[in-house]
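Worksheet: one structure, shown below.
Here the complex is missing a single protein chain, while all its other protein chains stay put.
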Amino acid sequence: MASAYTALKEACYQANMELNALGLVIQTFGNVSAADRQQGVFAIKPSGVPYSELRAEDMVVLDFENQVVEGKLRPSSDTRTHSYLYRQWEGIGGIAHTHALYSVAWAQAQRDIPLLGTTHADHLTHDIPCAPPMADSLIEGDYEHNTGIQIRDCFESRKLSPEEVQMVLVGNHGPFCWGKDAAQAVYNSRVLETVAQMAYLTLQINPGADRMKDTLIAKHYNRKHGKDAYYGQ
Amino acid sequence: MASAYTALKEACYQANMELNALGLVIQTFGNVSAADRQQGVFAIKPSGVPYSELRAEDMVVLDFENQVVEGKLRPSSDTRTHSYLYRQWEGIGGIAHTHALYSVAWAQAQRDIPLLGTTHADHLTHDIPCAPPMADSLIEGDYEHNTGIQIRDCFESRKLSPEEVQMVLVGNHGPFCWGKDAAQAVYNSRVLETVAQMAYLTLQINPGADRMKDTLIAKHYNRKHGKDAYYGQ
Amino acid sequence: MASAYTALKEACYQANMELNALGLVIQTFGNVSAADRQQGVFAIKPSGVPYSELRAEDMVVLDFENQVVEGKLRPSSDTRTHSYLYRQWEGIGGIAHTHALYSVAWAQAQRDIPLLGTTHADHLTHDIPCAPPMADSLIEGDYEHNTGIQIRDCFESRKLSPEEVQMVLVGNHGPFCWGKDAAQAVYNSRVLETVAQMAYLTLQINPGADRMKDTLIAKHYNRKHGKDAYYGQ
Partner (left out) sequence: MASAYTALKEACYQANMELNALGLVIQTFGNVSAADRQQGVFAIKPSGVPYSELRAEDMVVLDFENQVVEGKLRPSSDTRTHSYLYRQWEGIGGIAHTHALYSVAWAQAQRDIPLLGTTHADHLTHDIPCAPPMADSLIEGDYEHNTGIQIRDCFESRKLSPEEVQMVLVGNHGPFCWGKDAAQAVYNSRVLETVAQMAYLTLQINPGADRMKDTLIAKHYNRKHGKDAYYGQ
């Protein structure tokens, strides 16, 4: 039976299935959520359900204080990271977390992904940040909530805007991406994985490869995002 | 015609086909067995039969002393490794052996796979052990039986529990994984291959990457496996 | 309704779809154009349209001075690079630009791809050139037009012929390939990606691998391209 959340759950379901179809997750790992700011809720994948068995009606709807408002299954174990970021950053409408290989490898290496080419600069003008692993007290406390704090602190200390930089690596763990909706969070997850693989290969070929020059970064970013953008229709 | 072993052979067949579908084996290499502890038997893939020609009825059923109780084909050449492990470790109900690329590469490198991230810690709290190649006398003796001894000795000398650590690399050879049933042994083979690839890429990016801190290992393992686990339904 | 450009647009569309089917592009990145020298026009992919939604009728037809002669959509943001090369090099009839992984990695590493084997020499007798990133004044000016200048300058300073060397890397950016028609530009994009991956792997195995000897380069190139070529039907 349809509810006020049917369209939101459908969008969340489609985004989760797309994440799997793109090969960005393995087994039951990874999750996408989709927010409805007007209704004050977000839908998220249930915890540990195989993608092959997932249905739109299984998505769990919660308010931003983590209270379930619709759904019978337990939400993703990472739910409190999602809700924290939705509360902090009002401009975002979707979040995706993957275990994609190259993104995870950079996170495990605890290295920012340096800006080495135009594919990267088409999307953001900064190195992709890798937040350090959390302090023991944060890990042993409200871990998923604190993962959100760790991401926000990383952005604040580096003076990054979540509107421009729509992705982060959490050290030893993996990537979180976001955007105006769940589809864009999935799109950004794929961009991150591609950029992560390109940077990996580049540094294998030339360990001393330089960061791309600022004029070229600005040119490519502004082609797509500046006020005089001329990419797309 | 159905026998007391029909369901066991079907489960064994499905697990072998899944191993192949996941791309973890090439040609006819690799094998999965499934045990029925109540009946005191296990089913295993026949030796050297292409996956495309395999049928559930071709699975060979043996007791744990390697006597064939049902089946016309010769069982996998690795059968005596499987039976040895079933005798030693009464808690396991399935075993899988693959020639997956990254798992084999670590085995050929004779290196344990270090615990570098949460994808690894979601499944076990130890580095994935690589048992050394066997002494010449063991190789020239009852080789497959002795492969089982080598695996058990590795676990005993390192004080590892096969309930927690459900995978091992045999030096110069490749991985063996196990679990409560054949499907879980296949699942673990896939996890191992993913973790092996992530660790490979991580150390290429940062050869000095540190082992993940113990608090984070404990947190992730206990989210899924501890008494207060909250992952899944 | 059919126009004088229907066949050209269809050829352009097919080449763009082939580029995507070969896995040489991600998202909406990458573009192929097809020229009709007699009519003095070329067709090119519209900017930022997903491959899954692309139709032959969406291709944009322009003259070589960048005036649209047919089509309602905005042409690729790289259009002025294409038109510049068509004006400079009258022998070429198709151009392809991709974000293929290994090609981009060499471009980001700012390294020519050395001629290490016969797969490379079957197609050209030179290292694949990597043009340096542009000067700031060129980036901040008519960027896409100037990208064309950068490519031509690279070929002139190295005395390379665009008839023989049908591919280039633009530093920090990625590959451009061309040929007698759009299909050949796509073929060359695939050859480049293969050669880029082979060279990458070769230098990982043996960082001191030598350039192939000149006699072997000449033999393989002339088997396919010389006046006494004996490859093909």
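As written, the chain order gives the labels A, B and C, with residue 1 at the start of each chain.
Going forward, a residue touches a chain if its C-beta (ideal position, glycine included) is under 8 Å from a C-beta of that chain, and two chains touch if they have at least 3 such contacts.
Predicted model only: the values in this text are computed from it and were never measured.
Here the chain not displayed is in touch, across the complete complex, with B, C. One of B:R111, B:H145, B:K180 or B:K213 touches the chain omitted from the figure, and that residue is B:R111.
Residues of subunit C in contact with the chain left out of this view: 116-119, 122, 187, 190-191, 194, 197-199, 201-206, 209-210, 212-213, 215-216, 219, 223, 230-233.
Contact residues of subunit B toward the unshown chain are 26-27, 29, 46-49, 73-74, 77, 99, 101-102, 104-111, 133-134, 136, 139-140, 143, 172-174, 200, 203-204.
The rule is simple: only the chains that are shown with their structure count from here on.
With every chain reduced to the mean of its CA atoms, the largest distance from subunit C is reached by B.
Distance from the subunit A centre to the subunit C centre is 33 Å, each centre being the mean of its Cα atoms. Mean C-alpha position of subunit B lies 47 Å from that of subunit C. The residues of subunit C never reach two or more other chains; the list is empty.
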